[in-house]
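Quick notes on the structure that follows.
Here the complex is missing a single protein chain, while all its other protein chains stay put.
Presenting chain A:
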Amino acid sequence: MKRTHSIRHYDSASSRVFDVANVLILLSLAAITLLPLLYVLAGSFASEGEIDSRPFFLWPERIVTDAYDYMFAGDTFIRALLTTIGVTAVGTAIQVALTLTMAYPLSKRHLPGRVFVINLVVFTLVFSGGMIPTYLVVRELGLLDSYWALILPLAINPFYLLIVKSFFQELPEALEEAARIDGCNELGVFWRIVLPLSKPVIATFSLFYAVAIWNDYMSPLLYINDEDKWTLQVLVRQITAPNADSANMLGTQSSAFFPEQGLKFAVIVLATVPILLVYPFLQKHFAKGVMIGSVKE
């Protein structure tokens, strides 16, 4: 953001007081955002005794990995982790592919019938069948207890679709014309010209879709009964919910020592870190990606 603040310098005392107060407020906001997360990270490496006795800490007295050891000792966590990674990877690929291929024809103003399809999409933003009819469709399709139930019902986010559509609309038409003269058909234009120009958009929406699937708790709650197909979010819930029977959840009853509280911290960390790792790589694209096509003038 290239704001030239220099033209707005203020020297009055009250203005300075405001600046100082403002910075303090924003720093405390950042602290409120971060402290719970840092506490969980610290707690996941602390001993049971420390979690019980110390009220709040950002660095454990003694670093132990009991909770993580326990978690990785059984199958349940590893299976949930692999399930979540797999569903997220396959799901994101499908979502991005479907969104891009549908958005592109819809961006062509000369395509007969496009307004009809756009209206079809927009209507779903205002009105939907809701939870039960959607559940019945998934059941009718025989997708209950299948990984596809976590992917297909969410395959296209209509909001993202419309944003990508208006991004495509902004691409210079002359480029496509040139490619067509050089003998490209529509598919060739899409593949060789449009997609390479859309990398920031693809990056942004890949991240959004991946985060949505990774974090989805409602679909597994609705569609998955089979404990072997649990995702990380379900596991997090099972371990951290009040009155949870977390020892049984992980299927590692053999262990003599059971880090009951530490597990709650560790499972939160393990379900969060992988998706947050993606964040810095794609962060530079967000604001651009979100705002694409959203300036109405």
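Keep this in mind: a residue touches a chain if its C-beta (ideal position, glycine included) is under 8 Å from a C-beta of that chain, and two chains touch if they have at least 3 such contacts; residues count from 1.
In the analysis below, contacts and distances are computed from a predicted model.
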I notice the complex is incomplete. Of the names "Cytochrome ubiquinol oxidase subunit I", "MutL protein", "Spermidine/putrescine transport system permease protein" or "Protein LplB", which is the UniProt protein name for the chain that's not shown? "Protein LplB"
Go through chain A and note every residue touching the omitted chain. 1, 3-5, 7-8, 10, 12, 15, 18-19, 22-23, 25-27, 29-30, 32-34, 36-37, 39-40, 43, 51-52, 55-56, 98-99, 101-102, 104-106, 108-112, 115, 117-137, 141, 152-153, 155-156, 159, 161-163, 165-166, 169, 185-187, 190, 211, 214-218, 221-222, 233-234, 236-237, 240-242, 261, 264-265, 268, 271-272, 275-276, 279, 283, 286-287, 290-291, 293-296
